[in-house]
Each structure stands twice: as structure tokens, then as C-alpha cells.
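Questions regarding the structure given below will be posed in turn.
A single protein chain has been omitted; all remaining protein chains appear in their positions.
Order as written gives the chain letters A and B; numbering starts at 1 within each chain.
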Amino acid sequence: MPTHPDEIYFMGTCLVDLFYPQAGLAGMKLIQGAGVRVIYPKDQGCCGQPAFNSGYREEALEVARSQMRCFPHEIPIVVPSGSCAGMVIHHWPELFAGETDEKQAIAVSRRTVELTQFLVDQLNLQLEDLGEPTEIAVHTSCSCRNELKVEDRIESLLSQLNQVTVLEQPRKAECCGFGGSFAIKQPEISGAMVQDKTDALHSTGATRVVSQDCGCLMNIGGALEKQQRTMQPQHIAEFLLERTHE
Amino acid sequence: MSSARETIFQALRATSTPATRDIPPQVDRQEWGQSEKVERLTQQMSAVHAEVHHLADGDWIGWVNRELPQRGLSRLLAGGEVAQQLKQRCASSIELKHYQQPIEQWKSTLFNEVDVGITSTRGAIAHSGSLALWATIEEPRLLSLVPPVHIALLHANQIHENFEQMVVNEQWQQQMPTNTLLISGPSKTADIQQVLAYGVHGPKELIVLILEDA
Partner (left out) sequence: MSDQAAAFKHRINTALGDEQAHSNFRSAMSMLMEKRAAQFPDEDELLEKRQRANAIRAHALRNLPQLLEQLEQQLINNGIQVHWARDGAEANAIIHQLLEAAGAKSVVKGKSMVSEEIDLNHYLQQHGIEILESDLGEFIIQLAHETPSHIVMPAIHKTKQDIAELFHKHFPELPYSEDVDEMTQQARQILRDRFRQADAGISGVNFMVAETGTLCLVENEGNGRMSTTVPPLHIAVTGIEKVVEKLTDVPPLLDLLTKSATGQPITTYFNMISHPRQAGELDGPEAVHLVLLDNGRSHIKRDEVLLDTLRCIRCGSCINHCPVYVQVGGHAYGTVYPGPIGTVLEPMRLGIDQIGTLTSACSLCGACAQVCPVQIPLPKLINRLRADSVSHQNHSGVKGEGSLRKQAEVLSWKGWRWLYSSPLRYRLFSKLATRLRGLTPSSIGGWSRYRTVTKPAPRPLSELIKEAGFDHE
């Protein structure tokens, strides 16, 4: 994949599209700010992950296929969500195995990249912190950590912000309990997990938690709100944009 | 039961295509010299509660004669060459027993009337801190297991860097004895609330005497 490409596709993901559009916009602005043309294919929808992780592979395949068609040109596809990036990069080849468009799926998976990884590895994004001193906590999504192995990119971006102190939560590598259908099918276990996770985050004393994944943010944010805690969830792209623009 | 065997093999053969061996080589070799090996072994064994002493080759009987009475240990069990050497020079306060009969004939003595078992070793493994013992007619398996204290004699020049090298260097695959044993510390357990406790079924104490050529 070329470093500092001239143009990229932005795969917004269905969660960002409906619930966190500002996170998507922020990601696109960060990339555009680095002189890259950002294309947002208007027909895009979902990568198929929800059905795939629920065992409904035929349904996942059809939705993934319609998504795949939105990204025809040989340019990088940037995804502001670890788990969706992981779906395309690691599971599309599995999902499309034996299909007529398997080759295409593999090719698309190869040019797909998670946002923080793209910002660091390909754009070598330089950030100037314009904000007030602040303390935040970070929750790295399990897809970024375990599947994509890019968990350090978010930290390297944040380390450029000299007014921002990252407070480390206990058991930082532990899953927040989202897991898509898991949270629906096993709400009690998922609830216990997000309780432990929010307790850990809260114990840092930070007022904000940032993450690369909107699934985690929805889970953690929803729990924090339910517990009436003041800590605010925010996508890393929004946070970076906010810190670097007046 | 041959029918079970047949069924299992049939199922396995239907799905197996034999493949040639393609296994990457070992990665963590250090090329340690003898003193490094002794040092690493000592460090690893001490870390798991073994008592390690460095002696000149001829001094171990003196050590036994001196230390055992001091620790209130008197009934000493040995076999083979070690027993022979002890017989000649062991202190009168030590009651030396020789492992010479089949276990069936003196089980209760072994279980109830021995304080210390002393054995030779075939060698040791520096990396993991382990002694290697091969069962022999002279030094049977229970000698290092049943008595509450085990003293092991180890020659410093028989320490290998790691287990894999020991197996390769000595070509173990050509002649595996009845029992081969790696011992890395006294018997222990953490089965009660993850609290480490020593001496659950095997020896409570492991004393390693590393013998260096004078």
C-alpha cells in the first residue's frame, strides 16, 4: 500500500453513519487536512459483521458484497472502526471463500486499513496540540489489539498532544463486553463486563475516554450514562480534531 | 477391542495425507559456557525453593556428614555407587540404608523410616533449572520421591543449556530408560487459593550439591 496516497475511500461503517456521524466527519477531515482526497462512496452501508458474528453467513455475504461494490478503485479504504476493519481485512476472505468474487474480496481486504493505523503508518500525521491541559483514559478496541495488532497507534497519536495526559486504566487489555450479538444474547455477562470496564475507567479519574471503535464507545458510553457518571466517551478522530483546531 | 482400533484408524486414514516434516529450528539458544550454565541453574533452582550448594567433587560426603546431624536428619537412603561411597565414609550418627530390595518387600520402611534420599543425577538443564534423572537398577525411582528430603549430586560439567539440547546432545531417543525424570524444585502445590505450599506429596526439600572438579 502506498504511503501518503493521493486519494482514499472512507468506509464510514453503519454504526458511525447512524449514531456517530461526527466521528466519521472528523476522521475524514483529519485525512483531508493532510492533503489527501477523501472519497465517501454514497451507496455504502454495512460490512456484514453483525450477521457474520451471529452465524448468518449467507446474509452477511450478500450485504458484504453490496458494500464491496462501493469501493472499486485501487486506492486505500480507511475505516474509523477496528472491528469493521477487522471484518473486511480478516473475515471477508473467509466469508467469500469459494465465491466467484473471492479474488476481489481478497484484493479489497488488502487495501483496507484502520484509521489510526492509516494516520500513523501512511500519513505520518503530525499533530499540534492547541487545547487546554486535560487528562483522558483510552480504551483500545479488541479488534485493534488482538486482530489487527495496531493497538499502539492510538497511543502514539495521543503522545503527540503535549497538553494531554493519558491515565492508564487497570486491566487495559480487557474487553469492554460489547461483542455485537453477544451483548444481546448474553446481556448479563456483557453487563458484568461493562461494569468492570467502566469501574476501571472511572478509577483513573479522567473525564473522558477515547477509543478507535464506536461499538466500544456505544457500550461504554451507554453504561457510563446509566451509572450517571460524568466521564464522556469520544471517538479518537473527534478528539484529535478538537485538539488540533481552534 | 480390535474393532475399535479398526474404526478409529479407518476414520483417521480417510482424512490424513501424510506430509513431510517442516518444523522451524529452535530459537532461544544462548551458547552459554559452563560457569554461565552453573549460574543460571543455581538461580533458577533457588527461585523455586531448592537449596543449592557448590562443592569440590570430593567434599560432598563431608557436607552430608556435617549438615544432616545439624538438621536433625539421620536416616539416609542411597543406592548404587553413592551408597558404596557413603558406606566407607559416612558419619556414625547417620543411619545409612541401601535401596537393594524390591519395593514390595519394604514399602512401609521406605514410607515411614527414611528422612533423606540421596541420588546421583544424569545431568541438568540450566535454562529451566532442572535436574535430569534416569531410573536405574541401582537408583530406583522412589529414592528421589518418597523421602521428605532429596539430596541430588550433580557434576557441573553435565549441565546442558536447555532441555532440547540435552536430548539432542545425548541422543536420548536411542535408549529411553524405564523412567526419565526432570526435577525442578521440591514438590509444591498452589491448589489452595493459589497460595504456594511446598512438600505436598513428594520431597519437601530439594538440596542440590553441584560438584566442580577441584
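Quick note on the criterion: a contact is a pair of C-beta atoms (placed from the backbone, for glycine too) under 8 Å apart; a residue touches a chain by one contact, two chains touch by 3 or more.
Since we're looking at a predicted model, the values are computed, not measured.
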For this session: Would you mind spotting which of A:E94, A:E128, A:E168 or A:E242 touches the chain that isn't drawn?
Result: A:E94
Problem set entry | Which residue of A:L119, A:V138 or A:C175 touches the chain not shown here | A:C175
Exercise. At which residues does chain A meet the chain that is not included here?
Worked result: 10, 12, 14, 16-22, 24-25, 28-29, 32, 37-46, 48, 50-57, 59, 62-63, 65-66, 70, 94, 142-143, 145-147, 171, 173-175, 177-196, 218-219, 221-223, 225-226
For this session: Could you list which residues of chain B touch the chain missing from the display?
Result: 1, 4-5, 7-9, 11-19, 21-24, 26-28, 44, 48, 99-104, 107-108, 111, 127-130, 135, 137, 140-142, 145, 162-164, 167-168, 172-173, 176-195, 197-203
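Following the convention adopted for this analysis, only the chains that are shown with their structure count from here on.
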Exercise. If you average the CA atoms of chain A and of chain B, how many Å lie between those two points?
Worked result: 53
